[in-house]
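Accompanying notes for the structure given below.
Here the complex is missing one protein chain, while the rest keep their positions.
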Amino acid sequence: MSDILFAMTLLLAAAIIGVAIMAVNPARSLPIAVLAGGTVSLFSSILYLILAAPDVAMTEAAIGSGLTTFLFFFVLRRVQGGEDD
Amino acid sequence: MAHVAMLTGFILILIGLYGALTNRNILRMIVAFTVTNTGIHLVLVAVGYMPGRMAPILDEMIPVSEAANRIIDPVPQALVLTAIVIGLGVTALMLAYAYRLYETKRTLDISKFTDLKW
Partner (left out) sequence: MIKNVIAFALLAALGSIFAALFLGYVPDADLNLTARYYADHTAQDVGAANVVTAIIVTYRGFDTLGEVTVLFLTAAIVGLVLAQTRVGNRGGVAPLPPSGEVLQTGTRLLAPLIVLFGAYVFVNGHLSPGGGFQGGAIVASAVLLLLLSNPLRRFSHRLITRLESTVGLVYVAIGVLGVVLAGGFLDNHILPLGDFGSLFSAGAIPVIYSLIGLKVGAEFSSMMVSLSETEDS
């Protein structure tokens, strides 16, 4: 049972690092970078659950991957001229 | 398992700081700060983990008398709860300032804001 948990942890860690590299890469467009930031929060909320912290997992899922992404998209809609470098 | 999470947290901090230092668009810098925040929280929660123990909630699986032998450290979780909420507040502030900066010069490239340079 703990082997499955360890394999899941390794898979989640690899996924988190891969998506984080996508989030800071300047070659990707800005909405993709914002969505990648939200996905980092989502995967790390599952990692918190494996680390036996259910309160932190709920908070990170609601705030990190929900509200932060929406704040970004509200501002993205208002700055439609300057989003290219 | 805590080692894997702590290593992931450290690598996330480094990736986020690299993104904040080399990107030029202000919104990309804010996304990189969010990634750094998530990495710091991962490291903090991973410090409190002890192998073989369960979450700090005293229900029927963990009787009250032997709670000190069966639960993990609850203090880092309380600290990280506060930190996540304040991280959202700081991100909202940064986004409001970025919008006002865009209003003045119609660009989000940080190398164009040279008014305060010598």
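Just so it is clear, A and B label the chains in written order, and each chain counts residues from 1 on its own.
Rule of thumb we're sticking to: a contact is a pair of C-beta atoms (placed from the backbone, for glycine too) under 8 Å apart; a residue touches a chain by one contact, two chains touch by 3 or more.
Treat the numbers as computed from the prediction; the structure is a model and nothing was measured.
For the chain missing from the display, the contacting residue among B:N25, B:Q77 or B:T107 is B:Q77, taking the whole complex into account. Against the chain not shown here, chain B presents residues 2-3, 6-7, 10, 13-14, 17-18, 21-22, 47, 49-51, 55-59, 64, 67-68, 71, 73-75, 77-78, 81-82, 84-86, 88-90, 92-93, 95-97, 99-100, 103. With the whole complex as reference, residues 54-55, 57-59, 62-63, 66-67, 70-71, 74-75, 77-78, 80-81 of chain A touch the missing chain.
Note that only the chains that are shown with their structure count from here on.
Each chain gets a centre from the mean of its Cα atoms; for chain A and chain B, those two points are 11 Å apart. Those residues of chain B whose C-beta lies close enough to touch chain A in the complex are 1-2, 4-5, 7-8, 11-12, 15-16, 18-19, 22-25, 27-28, 30-32, 34-35, 38, 41-42, 45-46, 48-49, 53-55, 57, 72, 77, 80-81, 84-85, 87-88, 91-92, 95, 98-99, 102, 106-109.
Listed in rising order, the residues of chain A touching chain B in the complex are 5-6, 9-10, 13, 16-17, 20-21, 23-24, 26, 30, 33-34, 36-37, 40-41, 44, 47-48, 50-56, 59-60, 63-64, 67-68, 71-72, 75-76, 78-79, 81-85.
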